[in-house]
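Take a look at the structure below.
After this line comes chain A, so read on.
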Amino acid sequence: MIGRFDNVIIQTISRLLIPPIQLFALYVIAHGHYSPGGGFQGGCILGASFILMVIAYDIKEAKRMMSEKVNTIFSSLGVIIYSGIGVVCLILSANYLDYGILNKIMPVTIAEARALGIFGVEVGVGITVMAVMVSIFLNLASGGEHEEAEE
Partner candidate 1 sequence: MEFIIGKFNYWIYIVLMMIGFYAMIAKSNLVKKLVGMNIFQTAIILFFISIGSKKGATIPIIQEGATGDAVNQAVNVARYINPLPHVLMLTAIVVMVSTFGVAMALIIMIFRKYKTLEEDEILEIMRSEENK
Partner candidate 2 sequence: MEAISSIKPLLAVIVSLIAAFLILLTGERARNLRESWTILASVVKFAIVFSMVSPILEGKVIEYTVISILPGLSLQFRVDALGILFALTASFLWIITSFYSIGYMRSLNEHAQTRYFACFAIALSATMGVAFSANLFTTFIFYEIITLSTYPLVAHKETSEAVKGARRYLAYLLGTSIAFLLLAIFLTYNAAGTLDFSNQGILAGKGSNALLTVIFILFMAGIAKAAMMPLHSWLPAAMVAPTPVSALLHAVAVVKVGVFTVIRVVLYIFGIDLLSRLGLGTALAYFASFTIIVASIIALRQDNLKLRLAYSTISQLSYIILGVALLTPSSMVGGIIHITNHAFSKITLFFCAGSIYCAAHKTKISELSGLGKKMPWTMTAFFIASLSMIGVPPAGGFISKWYLAVGSMEAKEIPILVVLLVSSVLNAAYFLPITYKAFFEKQDDAHLHDGYGHHDEIKEIPMVAIPLVITAITSILMGIYPDYFLTLAKEVIR
């Protein structure tokens, strides 16, 4: 539906904007656990940057940078990271998502281990959210040719 239309201004501006947006997204993700923000918000921003690119260029461009396959892998990879960390805690004979225990395998204190654990989870969430945002958008924008990925 969104056909290609070359508009120098839009493309240049979005070229300029996208990197800082993504950087900010990473910041939001990384600081999620001790300031406002977190995986979901960061993921949304990250996804928004891709969407901006799709709007500025066209779907083929976006697909070139992030193909359907990669997208699908990302969307499930995030969840696997998140639940994987939890399972690691299980394996270390603590309860699910009890990050404190992670200090057994990392040279850090329990508090730091908690911070790192939650950070890992945030990253996972971020990746998934980003991937799903993009796939939903592409799915709608392309009128369903882009196979739907389920949240």
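The set was built so that all candidates are chains of the complex that A comes from, given by their letters.
Convention: contacts are C-beta pairs under 8 Å (C-beta built on N, C-alpha and C of every residue); 3 or more make two chains touch, one makes a residue touch a chain; residues count from 1.
Just so it is clear, the model here is predicted, and its values are computed rather than measured.
**Q** For chain A in this complex, identify the touching candidate from 1 or 2.
**A** Of all the numbered candidates, the touching one is 1.
**Q** Which residues of chain A touch candidate 1 in their complex?
**A** Result: residues 34-36, 38, 40, 129, 132-133, 136, 139-140, 143-144, 148, 150-151 of chain A touch candidate 1.
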